[in-house]
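In this view, the complex is presented without one of its protein chains, the others remaining in place.
Lettered A, B and C in written order, each chain numbered from 1.
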Amino acid sequence: MTAKKLKVGIVGGTGYTGVELLRLLSVHPNVMLTAITSRGDAGSAVADMFPSLRGYVDLAFSDPVQANLSECDVVFFATPNGIAMQQTRDLLAKGVRVIDLAADFRIKHIPTWEKWYAMTHACPDLVAQAVYGLPEMNREAIKSAQIVANPGCYPTAVQLGFMPLLEAGAVDASYLIADAKSGVSGAGRKAEVHSLFSEASDNFKAYAVNGHRHLPEISQGLTNMAKSEVGFTFVPHLTPLIRGIHATLYAKLVKPVDLQALFEARYANERFVDVLPKGAHPETRSVRGSNICRIAVHQPQNSDIVVILSVIDNLVKGAAGQAIQNMNIMFNLPENTGLEVVPLLP
Amino acid sequence: MTAKKLKVGIVGGTGYTGVELLRLLSVHPNVMLTAITSRGDAGSAVADMFPSLRGYVDLAFSDPVQANLSECDVVFFATPNGIAMQQTRDLLAKGVRVIDLAADFRIKHIPTWEKWYAMTHACPDLVAQAVYGLPEMNREAIKSAQIVANPGCYPTAVQLGFMPLLEAGAVDASYLIADAKSGVSGAGRKAEVHSLFSEASDNFKAYAVNGHRHLPEISQGLTNMAKSEVGFTFVPHLTPLIRGIHATLYAKLVKPVDLQALFEARYANERFVDVLPKGAHPETRSVRGSNICRIAVHQPQNSDIVVILSVIDNLVKGAAGQAIQNMNIMFNLPENTGLEVVPLLP
Amino acid sequence: MTAKKLKVGIVGGTGYTGVELLRLLSVHPNVMLTAITSRGDAGSAVADMFPSLRGYVDLAFSDPVQANLSECDVVFFATPNGIAMQQTRDLLAKGVRVIDLAADFRIKHIPTWEKWYAMTHACPDLVAQAVYGLPEMNREAIKSAQIVANPGCYPTAVQLGFMPLLEAGAVDASYLIADAKSGVSGAGRKAEVHSLFSEASDNFKAYAVNGHRHLPEISQGLTNMAKSEVGFTFVPHLTPLIRGIHATLYAKLVKPVDLQALFEARYANERFVDVLPKGAHPETRSVRGSNICRIAVHQPQNSDIVVILSVIDNLVKGAAGQAIQNMNIMFNLPENTGLEVVPLLP
Partner (left out) sequence: MTAKKLKVGIVGGTGYTGVELLRLLSVHPNVMLTAITSRGDAGSAVADMFPSLRGYVDLAFSDPVQANLSECDVVFFATPNGIAMQQTRDLLAKGVRVIDLAADFRIKHIPTWEKWYAMTHACPDLVAQAVYGLPEMNREAIKSAQIVANPGCYPTAVQLGFMPLLEAGAVDASYLIADAKSGVSGAGRKAEVHSLFSEASDNFKAYAVNGHRHLPEISQGLTNMAKSEVGFTFVPHLTPLIRGIHATLYAKLVKPVDLQALFEARYANERFVDVLPKGAHPETRSVRGSNICRIAVHQPQNSDIVVILSVIDNLVKGAAGQAIQNMNIMFNLPENTGLEVVPLLP
């Protein structure tokens, strides 16, 4: 442990990624939480809204204007899209490093971002300098990043699943399919009819088949891995879990390869990617509450189709946990500090 | 109503397909339930095991040996695989028609069946004369069938989804993918650890990726539709629903086609297949408790990949309801008799 | 079947009691649905919002002002509290009978109603003439009622459980406890954070322990049964079911009584109350989708405490089904017409 603790601020602490940051950061040995902002709930105690944090977090939400975020070492944005891009320049000027859990800095091609997010981007120059915070891909760049664009939940599960195959040129990059299933917490803590218990429970459906915002983010990553344009079909589904993403990935092999060895070698030194034994089927609950991505590789019936199964907890490796993993890298802490939470099963 | 009611027997009434047959047959206007057998529970009242049937079913389970099944007009087998093939010949000899909800008569190629079900088949000659009971495909043959092989749950959802495309030669039959998700009732009412609430709830996983018994059944059907060998990848998943299957199907278009029109035309006269408007996403709950299959057709991002979404209630259209639909056809009743149950939502 | 169908209107068709009325009325043999109103969704097809009704309901929502409700024989109000009391007088004047599924006409003592519902009542005189629509208690009065106040969900389960005991003077009426558990659909289809899947799933809590609106409604009923003031404690809980109420009732015996015989005799002629055998434990799923209340009676360890277990489907016997039962009584139809829906299990 370092002698000095990092001063950490959170903008937008009332959503699920916010409370998840608090769950993990409140017991992180190198962190001192200094401010959690919420425009709507300023003044009320965090633990009144989230009784699970009683005894661990004694801060109250503060107004964004009055919170002295410029004194922080790092600020997490757990806000809707479009907020971080408004405030990042000022924070950088004060020497504060920024980790955005929303999408503002994820997509390098500004017109693409503006089309999918239906906003004008406030700071294209900062997008250029931001680092996409998938540590297993960009660890070196993250170390010195001033702005980290924390990946989306689907993109984390899908990219970690395809990465070894594309880097090795083992599959046809023009025909990649991700059939992904998410728990309902991925929709956030907003009050919306389709996320009600009586709507989402005992029910399964696909959504946004014609285009989900994570499509361009994933395509950008796959293109980088393949070093060529990719053809990518992405179908997200809503499944009655609170937490968890299960991505089932399909690709066509273009050359003989020992798939199991390929994956094990690629992730041999990665603390948070666990390649399961041949023939395994990872369960979302096996990573519940933890920062681990578990992956299994299949080649059913010995055809030329490879099937990758990749599971994460969307709120941890798909959001708050990965953000803290990035913070640890940025501040030269052991990458797993504060993240050795054993998954909760059953 | 017809003057005379059909005398109906059920072999193996203690599983989920058994109780589902009872739910539907107990209020079917042309049916008189005459016997429900169960070796283990003979003598106990059906409604004691299934209180939902109190007031609707006053039969007791009877021993298979003593139940006078040969006086029935039709007998449903809601038994494990390998039972119906032992008893069908005798029933046929007595003039009883048979509908098997298990797999004994589904696969025409006996060596294939024996490999996947790990048994020697007791009556290959009867397999040859059995009719595969997917009414939307084989209605004419079902009318006069003495043995109906009621399709599996996954095979129903998947085949109805691919059928218009393959019949029209619209897609590359060598590269078909079905990513299918099932509720837990598909595993039956057997006491097994992996089906426990504390194992299956708040959890999602794939299973049997390297080979599920429904794979050869579906492949046989797709081959018939395509009139050529098909390349087919099938990945089933377990999802925390009681009832419901959602099949997400992927195929590559080989010629321009108005997909929406193709599906609407193919199913225009089918009472139990409902093609949703363009862009829709069928939910499993929209068919909960009903015999309807709802289908939506997508061509995401205008690529050459077509995505079909197909949902059924695995216990109804995927089992008991389709079996009754077959019975109605066999006995010249209106096909929807006893099956106009409005889905239960929420 | 009668030759002439009842013309039926529904005010407020977009909530769960609305869609449940539609599920049951769309196949009721004596009903013609003539109008379903919704201010917010006028013009859109009912089946677009509720795909489960595709093929059964082809009406569109209509604006309340334009819907010609005065031509109906009966109008159901499936609206928030405070709406029916504004419109009932006009409908009555046109000869339309009214069944209110909200609380406007349930409580006879106007100051009590106004305190708990925080509104001034618009028509106290109509409250006086309204009949509380619990058929097992008030069947005769319902036959000629112009206004039926359909009971709340908790009040139905609790009153049916206590009724035989209080009518017989068998228990101490000054110390009655109802520990009641409801599925989440009881909170309606409103978008509220506490009803989200990620909040209500895998979670259990009590709420409104210091006072729930159903408390005065139940107290009024219990007082009528006991013919004296009662002491009544009511603790509602939210449980992760879509549908279902389970009321666990506690009372102290004041004289020896054959409890099982008492309940069986009281409900011998009631189609929709099913007294289970001694020692049974009714499950909410045993009434899922049906209008039945199942009750079991216990006297644990032979103490003087009697424990009654009472289950209903909150949307059927606790709302839409009971409303239709009332309609059948009002229009001299067999009481179970359109209500013989076998519960959906599993």
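Simple rule for what comes next: a contact is a pair of C-beta atoms (placed from the backbone, for glycine too) under 8 Å apart; a residue touches a chain by one contact, two chains touch by 3 or more.
Quick caveat: nothing in here was measured; it's all calculated off a predicted structure.
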Omitted chain touches shown chains A, B, C
Return the single residue from C:66, C:86, C:303 or C:336 that touches the missing chain. C:303
For subunit C, enumerate the residues touching the unshown chain of the complex. 175, 177, 179, 181, 183, 198-199, 202-207, 209-211, 215, 231, 233-235, 237, 239-244, 246, 248, 250, 252, 279, 281-285, 288, 298, 300-301, 303, 305, 307, 309, 311, 346
So which bits of subunit A touch the chain we can't see? 16, 19, 23-24, 26-27, 50-56, 185, 189, 201-202, 242-243, 274, 276, 280, 282-283, 285-290, 292, 294, 315, 340-346
What subunit B residues would touch the chain not displayed? 16, 183-185, 187, 189, 191-193, 195-202, 240, 242
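Just so it is clear, only the chains that are shown with their structure count from here on.
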So which chain ends up in the middle if you average the CA atoms? B
Look at both sides of the subunit A and subunit C contact and report whether the same residue positions are involved, with over half shared, or different ones. same
Measuring from the mean C-alpha position of subunit B to the mean C-alpha position of subunit C, what distance in angstrom results? 36
Subunit A-subunit B separation of Cα centroids, rounded to whole Å: 39
Inter-centroid spacing, subunit C versus subunit A (mean Cα positions, whole Å): 45
Residues of subunit B that touch two or more other chains sit at 202, 242-243, 282-283, 285, 288, 346
